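For this view, one protein chain was removed and the others were kept in their places.
Chain naming follows the written order as A, B and C, and within any one chain the residues start at number 1.
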Amino acid sequence: MKFSASSLFANALSGHKKWPEQFPNKEPKKRYDIVIVGAGGHGLGAAYYLAKKYGISNIAVIEKCWLGGGNTARNTTIIRSNYLFDESTAIYDHAVDLWDGLSQELNYNTMFSKRGVLMLAHNVHDVQSFQRHVHANRLNGVDNKWLSPQECKKFLPILDISQNRHYPVMGGALQMRAGTARHDSVAWGYARAASQLGVDIIQNCAVTGIRRSKDGAVKGVETEKGFIAAGKIGVSAAGHSSTVMDMAGLRFPLESYPLQALVSEPVKPVLNCVVMSNAVHAYISQSDKGELVIGAGTDQYTSYSQRGALHILEHTLMSICEIFPIFKRMRMLRSWGGIVDVTPDRSPILGKTPIEGLYVNCGWGTGGFKATPGAADLFAYTIAHDEPHKINAPYNLDRFVTGRLIDEAAAAAVAH
Amino acid sequence: MLFSQDINISEALQTNALSMTLMDEKTRYSLRIKPKDLAAFKKASGLKLPAKIGQSIRTSAHSYLCLGPDEWIVITANENRNNLREIFVNMTAKFTYSYVDVSHRNIGFVLSGEQVENAINIGCPLDLSLDTFPIGKVTRTVFENAPIMVLRTGTTEFQLECWRSFAPYICGLFDRFAMDL
Amino acid sequence: MANNKAPYRTAGRGNDGSKTINFTFDGKAYQGVQGDTLASALLANGVHLMGRSFKYHRPRGVLGAGSEEPNALVTLDRGKGRVTPNIRATVLEIFEGLVTRSQNAWPNLKTDIGAFNNIFSAFFPAGFYNKTFMWPKSFWDKVYEPIIRNMAGLGPAPSEPDADVYASVYGHCETLIVGAGPAGIAAALTAAKSGGRIILVDENPVLGGSLLSVPNDKIDGLEISKWLANSIRTLQKMRNVKLMTRTTAIGYYHDNFIGLAERITDHIPNITPGVSREKLHRIRAGKVILAQGAIERPLVFNGNDRPGVMLASAAQTFQSRYGVAVGNAAILFTSHDSGYAAVFDLADANIRIPIVVDVRDEIPKDIRAQAKQRGIEIASGASISKTHGSTRINGVEIYSPSTGAKRKVNCDALLMCGGWTPSLHLWSHSKSTIKWDDEIAAYVPDMPNENAVCAGACNGDFGLLAALKGGNKAAGGRKTYKVTARNFGAGTTFVSLPSYIDTSKQKAFVDFQNDATQKDINLAVREGFASIEHVKRYTTIGMATDQGKTSNLNAMQIASNAVNKTVEQVGLTTFRPPYTPTTYGTFAGYRTGDLFEVERKTPMDGWAQEHGAVYEPVGIWRRARYFPKPGEDMDAAVARECKATRDSLGIFDASTLGKIEVVGPDAAKFMNLMYTNPWAQLGEGRCRYGLMLREDGYIYDDGVVGRLAEDRFHVTTTTGGAPRVFRHMEDYLQTEFPHLDVWLTSTTEQWAVIALNGPSARKLIEPFVENIDLSPEKFPHMAVREGTICGVETRLFRVSFSGELGFEINVPAHYGRAVWETLFEAGKKYAITPYGTETMHVLRAEKGFIIVGQDTDGTVTPGDAGMEWAVSKKKKDFVGRRSLKRPDLVASGRKQLVGLLTENPKTVLEEGAQIVADPNQSIPMDMIGHVTSSYWSESLGHSIAMALVMYGFDKEGEDIYIPIEGNTHKAKIVSPMFYDPKGERLNVV
Partner (left out) sequence: MFEVHCPYCNEKRPEIEFAYAGEAHIVRETKADELTDQEWAEFLFYRDNKRGDHHERWWHQHGCNMFFNAVRNTLTDKFVMTYKMGVKRPTKTQIKAAKNGK
């Protein structure tokens, strides 16, 4: 059933009893053309684009828990593409292009809200670094504008721009086409659209092994529900990517860290954009429900426990209070932890692996959500063509050997 | 030349519940000696270096604080400075070791009063009860965002040292604590 | 019976009826008594309508009597900077002059326009927003989302900086007991005897928990109130016991680390300025006893949300503890024996109980007898199919499924009891496991992950005796208690209560605040959201400010019924900290404002401030950026400072540079491994510029290194880099090179560093220096000597970061300012000029010296920076050496550091501006580099810039373009050595 005003109206009159399942939970078939491991936004999206663009619908998306329950469900939903390097801009801006229209494409409102992302500069080095971004973005055709402190204040009236503070606002970079989306809806929308195209979504079915033929190519996956044969396997397992690659005998340049996020109680609208501050280590937005959504820093050690530490929350909230003293009286309602997989250059690995038929999309660190449609589309391309698209070609494993890293963080090196 | 630590301790920190005083100019040396050489070094130098991390020894002349497996701080009054340095220079021929003058790196405080444990615990996560942190125990640790060194000198008295630029922050935290008393 | 003005006031155990408190709600004045919450005080005045729900704006009254409350949320106004939204009326202690307002209603609570949502609620079922607002596309940004956002939120957002301050502290104990009800108190009494440190915390203002709400029966022969008072007195007397009220255990973290949020001033009428409002206690406990009790479960039926409908236990608490009758005629709707205890108490307080509706067919005999004794009618095997009333319930429709009979009974309160849910929040935070208990139809603790144990109701052990015994046992005791109290009894769970009305037409609320109903859950399941986490997210159940304390278990049971699975198969959503909403201020504690972060200042910082310095933050240091004279802007000040330095003499505070003393016989070997340069041949008393790489081959840090003795190096680092360089060195020394006899000591703060630059530098210091021969022959450029200056010992470096004759005078930090002032006074005859980091940057750029982190970032190799000369070709190993040979690091086309001269000499390029070869290319343009440093050079009379450009070294003399918005600048690639390329000025005599 297509979602529309009239279908909603008709269903309202009939007690909402006729809505079909959005994404039937299937039992696995014996064999698929392609198995995607991990039913987050990236994995479901890849299945959708494979079916939609390449007509391959004999696909299973296999999920250890419930679909959309990993980092898709745990992030702070920020979307932006104002990166420095051409490679980064290309991949994230491709995603933003797809975000813009995704609701219509999927017939599912993903609530992409272009309310702007404002990155605050608090010292001379920030100013230099952000202006470098602004210039590079402009020449790459990505919107990102430098604002003076007064312009920042005009855009975001609750900002305190007095200069006698420990971290004065010395300006900001504003990307207006950036913003947030409703994270759950992205997973559900892709799941529904992929299901409608014949993709099987198999939840509560952990992958326990990757079976390979004598010549080394993949044959399929071992799962809790038995062996599932597949000609190609795409791994899109976020924090658990190392574990899955290990099943194929591959060691990877990845480490998985705990990352926490939190929301406040809902209050009336007060924050009209996403605000990020690297110097103070804070990022914050307000959801359509009225909750302040805040991302915390990672814990220092690797972990799969999804249990972050109290002192990380303390630091995060004192940082928020430093930027927005008016929020000191706000109350934290809920905090939770996720697992982020991080590469040495904090850019993703999206492409082929040394094993024939095995493809990987991992290492997004804290940037995975914003890339969802772009990464999914490029992953589908790579699996379908058995070679990367030119946008994701630089995001190969080989870069760690050659040294051709895409290191945004290093480029923003802290100075002097 | 004018010696200035550039620190003011507020009146709020001069009560019976919590009193904070600034230590005057001291000589401090950081010593690094291989554990296997310790006994011989002590004998040759006459310095009373404790062997175990966390221990301190106070003699009439010096305070000896063991901070790491091969690391000590010796604190002494300025009048002993030259004698101490002479000992170090003399030991150079006999031992492979390191001594570095860190006299001005640190600012020292004496904190005392019935609230002293609570005061330090506003920023320091260590258990400072007498059982786990007896008199004479010393350690580096943290005080919120500042690295510090804590030495217990009495039931309700501690010596606290930090790098000089961290001192105003630490005093500020104690100041805020005093307002809650 | 003190307060005659409040019509529903009776005698309560937990308040002081003799003291009247005046307060307002929505502008209207009321009176309560000391000990009241806002909820109990309003109820005493007959006010049930306290709030509006989130989505449909339905009128709501209190559901509970404690922190689980989802409905009665108000805004507390304590003046400017002290307006707090979303306060639960059931935990807000009233005080004289309290001002409160309802929220999420307009124009007022009684007549709320937003309630039209309720009328059209059929069009806004769970998840409706996924299905609509998509057409036309442009309407989302312009129309739909703004409307949705305008309806967001409950209470008002803060608009003023918080007027309060907060505190934080660490603490330790052997036993932490959470919850001071019967189990917690029994545990504390027992544990206290062990002698270890005991902390007993409770979120309420008074200790006692359920003991305050139940009838005054007897424990060990004493009335409960007396037993409680005695117990508290005993605990108060014990030095090892700390009792904490108004303190919520908010989260349970690794290794028995518990966060406690203490509310200190919220109940006090007059706040002393400077006293903390709330305090975060970060407690490390040896053992944790969780005695958090249980929360009564509402029943899910049509119309279960009208004001006046509440949990039976809440009515009992209002009656016994607060002395407030929740109505004149209260009906009980129950599926559990414990509900009877509440109505019996109410009946005993002369409240009329028109009827008890019990869903069960079988009701225990003793309960029937007790009801009969009180003249209470019981309708068993019956249900409530409707409730009547608008802003207050005025009757119910009782439905008998066996006969189909319906009858209306009037009432002004409806109590509901659907069994009990043990509070497993903290237990679950600790990653301890839970298991389903069919008998009580709830989850109970299973395997601990920390040294923790649950006691009493939160362990599934209900009733007073079980709680006391459980608490005692948890603390290692074996005591038995004699208790005369009603049996707690048992109950049944009804997932779907009998009704003749189609469920799709019912308004049977599961999550009251978020207006999520039974039919929403069914819809979610129908649409394929089978996992309980999906149901939660789709319906938003459990995501309101109460975090599902009263709704999660009902939701899970309804969902499991809908998908035809056991509740265990459906699972439970994860409990997330904090237990109740906690202010950001509490988490920040003392660390706000000036105490947010350390601001490191140099010994000469005060002098700079007195001389009008403008500062900039560098790392966590603050450094003087420039010293403007009256009327000067930064450009003018910097031009003057540069000129003065080149003309005669500038003085600069370089104290923030990191310093590490590297000592030991293997010091040179170690330096050889850590830096790219060769160190073995560096003579004593000589200096060298050192370049440090990461293992991946990129530039990490740099600085001048002086060799003081064969076995002693004085290493300097960048200001921000000092901590990471120290760690980097210690890491390699301890992990990779432990065989080397060398030790590292940080001496950053031991030395104040005064940099003197300019032709007059030597002349200035000569009179003050002893034991050092300053003649150019004896003390050449790049040399270091130890001696005294102004009578203070010094490490005197002859180095220059400006291209002028320069000295860096290291003196013990606490003499820094005095030496500086002495030199400054004496320097007046040379027109000595203080300068800051900005001038320092210009002077070095004129010489083509790099700043690590500005002209290089983490992607630049020594080769890229034109510093191959600093990389030893002979050394077999140093950190980063192998990586420099990686294919991409030796590939052509890397960006290389060059100088730029703009076509228009007056144009100062923007740092960070991008460089292109073809200015006419359309966007996206091919960027070949960027400007790293750019300044006006007063000495040269034109602008200068440094840039990283692809093939830069080969392009010297070529033109490149810098497109700035609306303008494109042309520049020529040149050597970055702009000023005095031969370095003659270093040797001014």
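Please note the rule applied: a contact is a pair of C-beta atoms (placed from the backbone, for glycine too) under 8 Å apart; a residue touches a chain by one contact, two chains touch by 3 or more.
Values in this document were obtained by computation on a predicted structure and should not be read as measured data.
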Check: Which visible chains touch the chain that is not shown?
Finding: A, B, C
Checklist line | Sole residue of A:252, A:359 or A:381 that reaches the chain not shown, by the stated touch rule | finding: A:252
Item checked: Residue of C:731, C:868 or C:926 in touch with the missing chain, whole complex considered -> C:731
Notebook entry, point to check: Of C:34, C:449 or C:788, which residue touches the hidden chain?
Noted result: C:449
Next item on the list: Over the whole complex, note the residues of subunit A touching the chain we left out.
Entry: 240, 242-243, 251-256, 300-305, 307, 309-311, 341, 343-344, 400-402
Notebook entry, point to check: Considering the entire assembly, which residues of subunit C contact the chain that has been omitted?
Noted result: 253-255, 257, 282, 284, 431, 449, 695-696, 727, 730-731, 734-736, 738, 877, 881-883, 885-887
Checklist line | Interface residues of subunit B (partner: the chain not displayed) | finding: 53-54, 67-69, 71, 125-126, 139-142, 147
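We take it that only the chains that are shown with their structure count from here on.
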Check: So how far apart, in whole Å, are subunit A and subunit B when each is placed at the average of its C-alpha atoms?
Finding: 48
Next item on the list: Mind checking the centre-to-centre distance between subunit B and subunit C? Centres are C-alpha means, answer in whole Å.
Entry: 33
Margin query: Using mean CA coordinates as chain centres, what's the gap between subunit A and subunit C in Å?
Written below: 22
Item checked: Sites on subunit C at which at least two other chains make contact -> 168, 282, 589, 591, 594, 597, 599
Margin query: Which stretch or stretches of subunit C touch subunit B in the complex?
Written below: 165, 167-172, 197, 274-276, 279, 282, 284, 589-591, 594-595, 597-603, 606, 621, 661, 663-665, 741-743, 745-751, 790-792, 812-815, 817-819, 822
Next item on the list: Mind listing the subunit A positions that touch subunit C in their complex?
Entry: 3-5, 7-9, 12-13, 15-17, 19-25, 65-69, 73, 86, 101, 103-104, 107-109, 111-114, 122-125, 128-136, 138-141, 158, 160, 166-167, 182, 184-185, 188-189, 203, 264-270, 286-290, 305, 307, 309-311, 313-314, 316-322, 325-336, 344, 399, 401-405, 407, 409-416
Note to self: If we count contacts the way the header does, which residues on subunit B are in touch with subunit C in the complex?
What the structure shows: 1-6, 25, 30, 32, 34, 70, 96-106, 118, 121-127, 129, 144-146, 163-166, 168-169, 172-173, 176-177, 179-180
